[in-house]
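Here the complex is missing a single protein chain, while all its other protein chains stay put.
The first chain written gets the first letter, and so on, giving A, B and C; residue counts start at 1 in each chain.
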Amino acid sequence: MSQLPTIGHLIDGKTVHSGTRSQPIYNPATGQIEKTLLLADAATLEQAIASAQAAFPAWRNTPPLKRARVMSNLKVLLEQHADELCALITAEHGKVLSDALGELQRGIENVEYASYAPELLKGEHSKNVGPSIDSWSEFQPLGVTAGITPFNFPAMVPLWMWPMAVACGNTFILKPSERDPSSTLRIAELALQAGLPPGVLNVVNGDKEAVDALLHDPRVKAVSFVGSTPIAEYIYSEGCKHGKRVQALGGAKNHAVVMPDADIANAVNALMGAAYGSCGERCMAIPLVVAVGDATADAVIAGLKVEIAKMKVGPGTAPGVDMGPLVTKPHFEKVKAYVDQGVKEGATLVVDGRRLKVPEHEDGYYLGPCLFDNVKPGMVTYQEEIFGPVLGVVRVKTLQEAMDMIDAHEYGNGTCIFTRDGEAARYFTDHIQVGMVGVNVPLPVPVAYHSFGGWKRSLFGDLHAYGPDAMRFYTKRKTITQRWPSAGVREGAVFSFPSSR
Amino acid sequence: MSQLPTIGHLIDGKTVHSGTRSQPIYNPATGQIEKTLLLADAATLEQAIASAQAAFPAWRNTPPLKRARVMSNLKVLLEQHADELCALITAEHGKVLSDALGELQRGIENVEYASYAPELLKGEHSKNVGPSIDSWSEFQPLGVTAGITPFNFPAMVPLWMWPMAVACGNTFILKPSERDPSSTLRIAELALQAGLPPGVLNVVNGDKEAVDALLHDPRVKAVSFVGSTPIAEYIYSEGCKHGKRVQALGGAKNHAVVMPDADIANAVNALMGAAYGSCGERCMAIPLVVAVGDATADAVIAGLKVEIAKMKVGPGTAPGVDMGPLVTKPHFEKVKAYVDQGVKEGATLVVDGRRLKVPEHEDGYYLGPCLFDNVKPGMVTYQEEIFGPVLGVVRVKTLQEAMDMIDAHEYGNGTCIFTRDGEAARYFTDHIQVGMVGVNVPLPVPVAYHSFGGWKRSLFGDLHAYGPDAMRFYTKRKTITQRWPSAGVREGAVFSFPSSR
Amino acid sequence: MSQLPTIGHLIDGKTVHSGTRSQPIYNPATGQIEKTLLLADAATLEQAIASAQAAFPAWRNTPPLKRARVMSNLKVLLEQHADELCALITAEHGKVLSDALGELQRGIENVEYASYAPELLKGEHSKNVGPSIDSWSEFQPLGVTAGITPFNFPAMVPLWMWPMAVACGNTFILKPSERDPSSTLRIAELALQAGLPPGVLNVVNGDKEAVDALLHDPRVKAVSFVGSTPIAEYIYSEGCKHGKRVQALGGAKNHAVVMPDADIANAVNALMGAAYGSCGERCMAIPLVVAVGDATADAVIAGLKVEIAKMKVGPGTAPGVDMGPLVTKPHFEKVKAYVDQGVKEGATLVVDGRRLKVPEHEDGYYLGPCLFDNVKPGMVTYQEEIFGPVLGVVRVKTLQEAMDMIDAHEYGNGTCIFTRDGEAARYFTDHIQVGMVGVNVPLPVPVAYHSFGGWKRSLFGDLHAYGPDAMRFYTKRKTITQRWPSAGVREGAVFSFPSSR
Partner (left out) sequence: MSQLPTIGHLIDGKTVHSGTRSQPIYNPATGQIEKTLLLADAATLEQAIASAQAAFPAWRNTPPLKRARVMSNLKVLLEQHADELCALITAEHGKVLSDALGELQRGIENVEYASYAPELLKGEHSKNVGPSIDSWSEFQPLGVTAGITPFNFPAMVPLWMWPMAVACGNTFILKPSERDPSSTLRIAELALQAGLPPGVLNVVNGDKEAVDALLHDPRVKAVSFVGSTPIAEYIYSEGCKHGKRVQALGGAKNHAVVMPDADIANAVNALMGAAYGSCGERCMAIPLVVAVGDATADAVIAGLKVEIAKMKVGPGTAPGVDMGPLVTKPHFEKVKAYVDQGVKEGATLVVDGRRLKVPEHEDGYYLGPCLFDNVKPGMVTYQEEIFGPVLGVVRVKTLQEAMDMIDAHEYGNGTCIFTRDGEAARYFTDHIQVGMVGVNVPLPVPVAYHSFGGWKRSLFGDLHAYGPDAMRFYTKRKTITQRWPSAGVREGAVFSFPSSR
């Protein structure tokens, strides 16, 4: 293992190889160890926090337009380095290259939004709140802020966070996933090249030790997190206990409702990508279809079977592949066990992906697409987030029944409805207890100029990720009330006062 | 005590006398017990939460304009009942009537702001986020929300919270201070009269038992708190641990900087009210003057001595009185002990209010205005929030020294600067680590259409109280992404279906 | 005629009887002359403009919150005087009392919106547009502004204009319709009672002489107009030529599209009110139904015939009456001539209202509801704004044909579509060249917190009436860029500089 490339941290504009512990990084398409990742210890964290703290005063005073231009420059660099970045993503995460490009593109959109900083940071100005008294609000940066991001979008999710944080004038410490940090680090290097001063963005690799150091250090003013709900809850509770502002995004189990009047062919196409894209390892994936009426269910399942049969599974770098491997061996085992469990619970396994073998890649973590019919709310396969290529169909009689079921679920991240009917869409979008809702859009991930956030146990905090909410999350409001005494230079009084002192 | 009036709770539109424990309410001007307050037990809380939960669905669906009109109606009622409400405030809190009226007026302004709900609740609409795909954000209410408020502004601080909460479509449970709940309750009754449906606003009297019940109940989605920092920290940590959104406003120690070029007569006048108004029992009071230059300090102290000598202390209901009693006997003892401590620490007690006696009100909790010179950062009297009529002068050489001192203090609620100089004001307001800043305005409480919030350990959470931030705090964002399939009624494909009906 | 009440002007807070010319005011329900209206001459106008000019400086400096409260007070007064105001409207305009109340209610909503002024007038504040340079925008009032309003909504349309104008800090001269000015004047008196200072709102009765005086006087900075398109065009061209900002709303010919999948019963009900309410004398009335498919047309016509047969026509004050008289004798003759013309042109007159007689009101200007089938684009009855109780049905084959027809029409005020289909609605609302669009809403008059305005030759100018656009129309932007020189009192330099001068 000593000959493998070693990945360190990016602190104060320089690569730092510190930390006494390390762990291997695998290529999920082959099952081979490819790199060694250094895990930050307390001293590394201290170095990163101190760098971010030191960089803050000058960065805070840099005009927003100049900060924004670093984002414009970064956008251009990300487009230029897209192939390189996608290769890094696929090598460590496993997703197919086109999917990596989609992720990167979404991340670039967040960089674009951060480049609107001069507009976004405008405060509110009120003339004459009282006679000759004015008042205005400014949105000032917090200081050192931090982000902790998951394996499933190593390029995009970090770009949800730090571009807006730094565009608002903060400095940032990013702890990416220890599974696939290379694209994250490369993007941070490009940010330096784009003009970000050293120390404004620091990337620290690590595990719980690093996370806790961030949560407990009083210099860190805010924490953004994306990951599973139990960890999100811990981050929120622990971060808030230490007086920070926290936004912690957790798990999901997104339901797609298909109405009898839906265009079934369209819906089936949409569901294929939403269920099996990136192996279902997306918090906005659709693992559950709620079909209203048995005829609808039958038609949807028939359509899915046809489409699944056409799917090609293999290494993410191979041409024409639709789905790559799962991210790690343990995760592969876990997802397979969920499928076993579904069968045991009585769901009907219509398509079984468990026996899939990818030739010449026998050690890769491949699982074929799985499709269940007759999934029911009581089942583990219904309740828990599987994060794998497993789609379940639930049969209900009415839209109301579908909605009650969705509202009863622990999570409330995303959902969608397939229909032609204006009223069904309006009733669903109005009342459903879910934060992001699609109408004939399977993955209703808000565009970068709106904000991303689930409800219920899918998000802890009051402000959503990226978009307008991010500006508010990464700034604190300062309100100034100003009145000038009269009898001064205006009336000529100043002419005399110098002599009198 | 059995003949005293008993104060209960307001639940589901009705007065409820429940709870097995009680405590007396005193008139601080006389030291007499006047009323008995029932303290809510778990069953009372359950009743209130259930009522708020039941009222939510219909209230949420009520058009914002209709909800706003309840606020317009309430505004009129509050103006009509101003004398009655001020009498209730003064009888339990002790502040002078004109000050009670000032508080009520500020509260009314928050009601006015809540009546702008149709404008404030506008979401963002984006056409063509993709080809023929639209997306928009809605700000939906949370459900049951709660507020816990302090004794010092029994009318105003509750009106910071619940009007915006209910105007946004939430229902609310208010736990006011157990020292002076009568005006709070009366306002809630007026809200019913103004058209608020039963259950939308419930007022529950109680102590830590009630607070914890609110913090732990999963039906309560958000908590707003104003009080001392240790409790604020507990509320924030405990509320967040239970998955709620929390904004918790804590203590303060506001510094007023007086520059050599200030209009000293103006500054002295402003400081008198800011230091001694309402006995200094305000989180925006000025207990510390930082004079830049000894000449400035001498001039300020000379001016203050003259003005203090003119002050009239007595029962808040007596005509011409400038300052009433402190709120309770224990608080009176505590403030007096702070003055003793200041003397011991070496501050110069220029004016000593400890020996004041108010004739015919010997049992009232009166303390005369106290003025210290030579207060220094190390002292307890500098560091802690006294919440009494005690003003200390700190002497510094430069503005920078003043600012460093302010920034080093634990609290960051409010501050102000007295100067004529544009650059001094701009430098101070830009860099000072305090949330609300006045320029020649001693109490820079933001107007109702801006938001109220301190920095550092004066506020826990990311959104400030009332104003624009309150709209965001009391709503959750829902983002909808919508696309309509073509080949429908527009192209004529649906022409056949009418015949089937 | 000398014994009839005489109506003058309201100038500088007082009723003024000036002007040498006059004209009678009729009750359209009886055809009797009831009052005499004085018409302003140049001297009257001069008095009004001078008053408005004199009132401006103090009103401009009044804090927006205080100005807003006059609006809150007025809202309460309008609610209290609703019966009186509706009686005045009906006596001079003829519409039924419930319709007058609807108009008044809409007007009150505009007053409510104007009471949000402190929020609406917030400017944009940018910190650090350059190093230590700040910039912000203020929205300052224009000075003297003016409004010229039509007969059809004597209460509502003036309330679209002057409340926002004065809430923004302007003073205002209103020239209402000379047919029915009494409710307009009474509301202006209530505004005085609500606290509006004399001179801030002046009402001048008159005709073209008064209009031209307003258009040509350089002290008048802005003109809002609602009326017919030829006059709107004149006002826009003439006002702009004299350097003013102008918004001039003109005529309309609003089409309602009924799709084959619409709920026909619903649509018919909606169309009845939209076509015949207030005799069709509304710029948002629906005089044209475009039925997609003959089956749709037949069903709509069948439904309309049934409903028309139930309609009760009579004096607006009589209980249970659905439709009152037309506003004047000449207008009655003109509308009747349009019906004759329609018959001549070849449209099928399905219901003929021309022979209607209302017992005991033989001299009133009553015309029964008329319904045409087979109306076609070439016809005068299709092309021109009739402003009477005449509804025409146009038959088309597709939605696209309906839309092309609508887009080809000179006017683009309002339109609507009846459908259940999300895509039809989206396609229609996106592409139609009309400013206000309803989906299953027949009269899509925007609520007071949005803005009102048509497209094409229905509106001249770039900002719409009331709502957010009105704030921008009634203010001019001032942008301040500010930088403070250093080396002043902050660094202590000020101590020395006096001696150097």
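Brief remarks on what is shown
Convention: a contact is a pair of C-beta atoms (placed from the backbone, for glycine too) under 8 Å apart; a residue touches a chain by one contact, two chains touch by 3 or more.
The structure displayed is predicted, hence computed values, not measured ones.
Of the candidate positions B:S137, B:N205 or B:Q247, contact with the hidden chain is made by B:S137.
Considering the full assembly, A:S72 is the residue among A:Q23, A:Q53, A:S72 or A:S228 that touches the omitted chain. Note that of B:T20, B:N128 or B:Q193, the residue touching the chain absent from this view is B:N128.
Taking the complete complex into account, A:Y113 is the one of A:Y26, A:Y113 or A:F332 that touches the chain left out. Think of the hidden chain as still there; on chain C it touches residues 124, 126, 129, 133, 135-137, 222, 233, 236-237, 240-241, 243, 245-246, 262-263, 266, 420, 425, 429, 434-441, 444-447, 449-453, 455, 457, 460-464, 468-469, 472-473, 476-485, 487-488.
The set of chain A residues touching the chain not shown comprises 65, 68-69, 72, 75-76, 109, 112-113, 115-116, 118-120, 122, 127, 132, 134, 259-261, 293, 295, 398-400, 419-424, 426-427, 430, 447-449, 482, 484-486, 488-492, 494-495. Within chain B, the residues in touch with the undisplayed chain are 61-65, 118, 121-131, 136-138, 140, 419-423, 425, 439, 496-497, 499-501.
We take it that only the chains that are shown with their structure count from here on.
Centre to centre, using the average C-alpha position, chain A and chain C are separated by 48 Å. Between chain B and chain C, the centres computed from C-alpha atoms are 42 Å apart. Counting partner chains per residue, chain B shows two or more touched chains at residues 420, 447, 449, 482, 484-485, 488.
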